[in-house]
Every structure is written in structure tokens, then in C-alpha cells.
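The complex appears here without one of its protein chains, the remainder shown in place.
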Amino acid sequence: MRENLIDLVHNSTLKTVNGKVATYIPALAEADGQQFSVCLTDINQSYEYGDTETTFTLQSVVKVISFMLAADHHGLTMMMDFVDVEPTGDSFNSIVRLESANTKPFNPMINAGAITVASLLPGETPTEKVEVVTSFLEKLLQKEITINQKIYQSEYDSADHNRAIAYILKANGYLEAGVENAIQTYLQLCSIEVTVGDLAEIALFFAQDGQNERICIDGAILKVSKALMLTCGMYNSSGKFAAFVGLPAKSGVSGAIIAVVKSGMIEDLKGPIGIGLYGPAIDTVGNSVAGVDFLMELVKKYNLSVF
Amino acid sequence: MRENLIDLVHNSTLKTVNGKVATYIPALAEADGQQFSVCLTDINQSYEYGDTETTFTLQSVVKVISFMLAADHHGLTMMMDFVDVEPTGDSFNSIVRLESANTKPFNPMINAGAITVASLLPGETPTEKVEVVTSFLEKLLQKEITINQKIYQSEYDSADHNRAIAYILKANGYLEAGVENAIQTYLQLCSIEVTVGDLAEIALFFAQDGQNERICIDGAILKVSKALMLTCGMYNSSGKFAAFVGLPAKSGVSGAIIAVVKSGMIEDLKGPIGIGLYGPAIDTVGNSVAGVDFLMELVKKYNLSVF
Amino acid sequence: MRENLIDLVHNSTLKTVNGKVATYIPALAEADGQQFSVCLTDINQSYEYGDTETTFTLQSVVKVISFMLAADHHGLTMMMDFVDVEPTGDSFNSIVRLESANTKPFNPMINAGAITVASLLPGETPTEKVEVVTSFLEKLLQKEITINQKIYQSEYDSADHNRAIAYILKANGYLEAGVENAIQTYLQLCSIEVTVGDLAEIALFFAQDGQNERICIDGAILKVSKALMLTCGMYNSSGKFAAFVGLPAKSGVSGAIIAVVKSGMIEDLKGPIGIGLYGPAIDTVGNSVAGVDFLMELVKKYNLSVF
Partner (left out) sequence: MRENLIDLVHNSTLKTVNGKVATYIPALAEADGQQFSVCLTDINQSYEYGDTETTFTLQSVVKVISFMLAADHHGLTMMMDFVDVEPTGDSFNSIVRLESANTKPFNPMINAGAITVASLLPGETPTEKVEVVTSFLEKLLQKEITINQKIYQSEYDSADHNRAIAYILKANGYLEAGVENAIQTYLQLCSIEVTVGDLAEIALFFAQDGQNERICIDGAILKVSKALMLTCGMYNSSGKFAAFVGLPAKSGVSGAIIAVVKSGMIEDLKGPIGIGLYGPAIDTVGNSVAGVDFLMELVKKYNLSVF
């Protein structure tokens, strides 16, 4: 990896002190808050930095993947009947807007929308639905994908707020599976284990508009997915991230982020480029402190904003 | 203008039947709902279609211009102290989120944020503040700029909801001028008269990242401005517009839209390209029906999405 | 029954045309919307009018009974830790105010509060909890009490919104039983069958401040219960009912109402007087049209308002 990037990573790693590891479930709290690792990849080569062997869970990063795969199965028109694609200033686990009769979840990046999307994945059982995502990832990443059962169990045991969301979705006709089915599917998806290199590969697939040598998904779906990442991908800082970074990205409370560079260059890498980041110290909004800092500096240095 | 574009414009003009001219103020209701005109311009040439002589008011399109100019004066850091840049699913004239003590307006594209921004324009009186915008436009467009006094008066006479917003902003410390001063400034800005060609020139300036032979504004401000357009520029359809069009754009209830193409080609035009549209038949959300339809088809045909 | 009262009942029966039988569950929709029956009772005698043999379910009328019995078991101080006694302008099945972390349900007359109260009834299983209420009613009414299983099943099958409420209560620590347990308890309570004569006896018990020859409940609990009836007993018309009738009362969507007269006279009846009403044609808010009309006229004629 080049000097310039090493400097960027180094500076961003220092920012980890400004964040805190998520503690809402015990299993997440065990992560090392000082860690920060990065992988950048184009179709030819990768740069890696930090402890790139560490595995962690996708958490909300999976939301954009399951949306893409459910849309691949049902088409965008049907998806739009079940979930809107509008950003909202509400917190990720908000119920308020669901309450009015027949209100669609605002977008698939908040829990309500993500639970609806989980229920729309093809298959009957949670296992079948989760397999749609894991077999996609196995094909993409050419490796076996596992669910972190400890994290899953921990999430499952404290999922009452999400169950409340799921029951309103069901009452309003926006759930295509039973509540327990949807919740188990959703939480297993959140508990999929990856490395920072995997994240970069996933991001690259988005950067390639869903087309590589092994997989092909309709480009229109990829455009919607990337628009969702840009408008709602970084929790309640999505607007600021769009303004000051300007890349489609999705974060999770594990400290994972994927960021998508359609065109442009980073040292020898040439767009499409996928970026994976892992820094478990997150800010109050839920985004990796080091990850956001790194992307902001990277975009400035290499002029990568879509704007 | 080329055949392909003529077809696109023709097809979109047929869609005007699906919209209605804004009637919330009498003066706007006089527009001809069947009209639709377009101008596309790069730094060398322009394509025009439709009745491009018609003048109309900027309405909310001005919000992104006044944000850019206030930021040019104060810097982005100070702007961020007064107005956030987060999208919100609330309607454009919502007061709800202002109510909690010390809550900043969510972004400068909703009325609350735009009124704050109006109060931040340099100058003491509304006349001085408005001149910041009109003299910028005169320099950019090389023509004299006028305020439509009839529309302004009409808006002013039905501005009580906006006054309510302004008083809460003032109570919470987010207004840098008196309420009447800010309201008059804001409503005069909305009443600036332009043609569709002017809109295209304005859009081109954004596409050029704020740099042309006569004017130079910090590129970082332009990036924030374009991010705001993409995340919140098309009222409560901003998310769908980002997903299915994917260009920074800003609309007004007069039926005006500006759309920004940073790179790419449209027939002989080469990015940066500015697009101006005027179709006073608007949908229930407030966007020109023909304008949105045209942009959706244009982006598909010429592959212009930022995603 | 006296002439004066016959006239009042007759006039109110004519008003049934202004309401509609509840249809949100099929079993309720079978009621005869033209029916209206009344029973007034003091400790010595009763007046009855209409088809007083008809049985129907308590629905929300049970909320004030289960609150009273849970408070009898736990004391008012503990009850107040789990549910507030403040009126709210929100609809009866609102979730909004529960969302903020650790927010108590506003009062036991809305579903959220009533589900919390159901979970607080002594006993482990729903059967045991329900028995607390049915055995109280058997002792009070000296008859066997049954649950309408058809209505219960119908409610149970469409209880997803209530389950959502229960899961938020649980997530926030305001549920003292499992979600299914609380929901089953709550819905069985709603499905208790009574006659209009039973309602009058129940109302009389409240009028007697919880003291009769067979049962004795702390008067302070009865005062709180009656305050809840007056401030929140008639859904979103509670304020108007207090203003224009002025009696503690509780209604249910079955068309049942109990109303409590502490002192005053109605013909030969002398306070404490209990009033039971049954008119399944309800208004848009959920109150029996004939029942409300009758009480308004009765209170005017006999000067019974507490104010």
C-alpha cells in the first residue's frame, strides 16, 4: 500500500478515541475500539491496511444487499409497493411514521424497511431466506459464509423493539412473512460474518453496477441501491456524509462501512473501486469514527465525490 | 435541437395532463399548464425547446442559490451552526422538528432552513440581502434581474405559516434578522423572474463546481449544495428522484427545475452540462410532471446518473 | 319505568341512525344497530328499558375494572410506576408516545395502558389473570360470567397492532408478563359478556366508592378510577363528554357504556346510582350514539353533572 494511504489510515486510526464500541448487545461490546482496518480494491488489485484478518458482523450493511437481492427477485415496481425510497430524519428504529394506517416504511435502510425487505426475500423459512443472501455472498466472495451465532442470539434476545415494528408492518400489510420469520431472517442477516476485504469486494460489486464475471444483476436496481446508500446509508448523518464525502456508502453498528467509487483513481487503483472499512469505535449516530474520517480525507485527496 | 431530444420533449409534454398548476397563490394559478420548455447548455452551445421566452419565478429553486451565496459569505462551518444538511421525510413547510428547544432546521431546502438562510445573507435590509442574489444572477446571466412584484405581494399576503416558522426560528436562536426582514427577503428571492435559458445557465454554474470566467465560489460549497439538491431538492420525492434519475436537481412550485450534469454527453453537448426546465403543471408533491418525466428519460437514454 | 325516562330513551333511540356498528372485527359487525337499551339502578330498585336480555361484550369498559382490581392488588403507588393517569389527545391505539425510551403509557384507558394493566393482574397464566376479573364480576353480579369465544378469537386474529404496542411496552420495561400472555389476557377481558343490567350494577359499585355488602375496595382507588373515566373514559370525546355531560363514564366499541352518579336523584332513584347503556351504533370516535345522547339529556333534566 502506498505512503499517502498509509498516512491517511494512520491519521484516521488516531480518531478512534472519539468513538465508542456499540454496547446495546453484549457480544458487540467485546470488539477492540482501537482497531481500524481498510481495504480498497479495483478489478485488478487490492490495498489492505490494519488487522485485515479480523471478522465482524455486517449489521446494517446487509440492508442494502438484501434490498438488492429482493429487488432482483421481485423487480423494482413490486419492491416500491412495499417500501418507499425516501430519506427520513427519524432515528433508524423509529415507529412513528408507520402508525398512520397503510403507511409504507420510508426506506429499506431503516429497521422498518429492512424488516419488510427481509420478509420479501424468496423462500419460506428464515433459513431459506438467509441463504439467498449467503449464497450470493459465497458466489461473490468465493468463500464459505457463516452467521455469528453468539451475536445472532444476543440480538434475538433483545429484539422486542424490532418485533413491535414488525407487528405494525404486519398489521398494515407490509410484511410478507410471519413476524418471527421476518425477525429471525433480519437478525441472521445482520449477523453474517465478513472481513474488511469482503466488504471491499461487496462495494466493488456495487461500483461495477452489479456486473462481474460470475454475477449479473439489473443495473437499474444497483442505481436505486446506491441512491439509497447516498441518501440514507449513514444513519442520521447521511446528509452530512453526502455533503462532505459524497460517495454511496452503508455503515453498520459493528463499525463496518462499504463505500462505492464508480470512477476516479486512488493511486494505482482505477474506478470502479470498492472500499471496505472496519473501525468498531462508532459515533453517537452509529458510524465508525475512523471510517468516516478516512473517507472524508480520501475523497478530498483523490477528488472522488460524485458531486 | 436534435431529433432524439425533440422526441423526449414531445413525450414529456404529453404528461402535463397529469399535473396541475399551483393555486395556493392566485398569481401562480394563471400559468399555462400545458406549457413545457427545456434548455440544455454546456460551455459552448445550448439546445432549447418550447416557449423559451416565457418568464416565471424561481420559487424554491432559489433556495440552493441563496444557500450557496450565504455559505460563500460565512463559510460552511458557520452555516452548519445555523442549519443542518440532513434530509427529512417531513413536508416542506413542517414546523414539528423545530419545536424541541434549540433544534436547528434540518436543511436549507425546506422552508425553515431557507428562511434561516435568507436571514444569513449579508446586508441589513431585505433589499440589501436580496441584492446579494440578484447581483450574483446579473453577473452570471449578464442581464437585468427583476422581482415579480405581483407574485411577491401574493406570497406576502399568505405568508402566515412561514411567519410562524420564522418566529420559532427566532425563539430558538436560528434567525439572524427580524422576522419580517427574513420573510420579505425569502419571499422576494422566491419571486425572482427567469427564463428556462437562465435556469440552464444557473445549473451549468453548479455543474462547473462554481467556477466560470466571471465568478468563482469555493468548490466545497458547491459540493454541499449539490448534495443538498440530490438528497432534498425535489420535495418529498427527493429519494425517488435520486433513485430513478440520479442527478442533483432543485424544483419550485412554479414548475421550474434545474438539473446538474457534471460529466457525460447529451448528443453534442459535453459535461459539465446545465439543464433548465419549465412545466407549470406540477404533481401533488410540487414537482413539474413533465420536467421529472423528461429528466428520467434523458438520464436513461444518455446514462447520466451519478450512480 | 317513568314517563320522563321513557321519553328520553325513545328520543335517543332515534339517534341510532347517526352511528354505525363497529366492523373492525366481523363478530362485532353482527350487532343490531337500531337497538338501544338502558338500565338505571340505585341500591333499592332498577329501571330498565329496551331489549335488556341481549348480551354483548364489555370491550374497553373492562379497562376501568381491571385497573381497579390490579390497583387493589398492588396499591396505587406501584400502579403509578407502570402507567400514568394523564389524558392524551392521541387515538386509543397510539404508539407514538411510547417510543421515547422509558416512556410510561399515558393512562390505563388507552390500549397501551390497558395492556400493561392486564399484565399486572395477579396470576401467572392468562386464565388466572382473567379469573381475577371474572370472579370479581361473579361476586358482584351473583351470576356466572362467560367469555364470548367467537369475539375473542376474532379479536385475537387481528391483534397485530396491539402486539406491536405490547412489544414496545416490553422493550421499555412496562410489561409484567410475556407479550402473548398479556395480549390473551387483555383480549379475553374485552370479550367478557354482560347485559345492560350488569353494566348498571358495575356502575353502581363505582358510585358506591367500591363498598357494598359483598365487596370492599379502597375508596382512593375508586376515586382514581372515576377520575380516569371522566378525563379519558370516552375515547377522544372525553373532554366534550366531561364538558357537556359531566359524569365519570367508560365506553366500549361494542356500544356499551357505564356512567356513575354519586349523588342526585332520577325520579325515585337516589344516588349513588349506576347507569348501564347498550347501543351498538357508535360514532366515529367509538361511543354509542344513543348512549351519549341519552346521558346528555338525562344529566340536563336531573342536574347530575359533577360540576
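A, B and C label the chains in the order they appear, each numbered from 1.
Everything below uses one rule, namely that a contact is a pair of C-beta atoms (placed from the backbone, for glycine too) under 8 Å apart; a residue touches a chain by one contact, two chains touch by 3 or more.
What you see is a predicted model; the values in this text were computed from it and never measured.
Although it is not drawn, the missing chain touches B, C when the whole complex is taken into account. Residue C:K262 is the one among C:H74, C:K150 or C:K262 that touches the chain not shown. Residue in contact with the omitted chain (choice from C:S238, C:S254 or C:S288): C:S238. Interface with the hidden chain, as seen from chain B, comprises residues 94-96, 99, 160-161, 163-168, 170-171, 179. The chain not shown here touches chain C at positions 84-90, 97, 106-107, 222-224, 226-228, 230-232, 236-240, 242-244, 246, 248, 262, 305-307.
Everything below uses one rule, namely that only the chains that are shown with their structure count from here on.
For this pair, chain A with chain B, the centres built from the Cα atoms lie 32 Å apart. Once the centre of each chain is set as its mean CA position, chain A and chain C turn out to be 48 Å apart.
One finds 55 Å separating the Cα centroids of chain B and chain C. Within chain A, contacts with two or more other chains are made by no residue at all.
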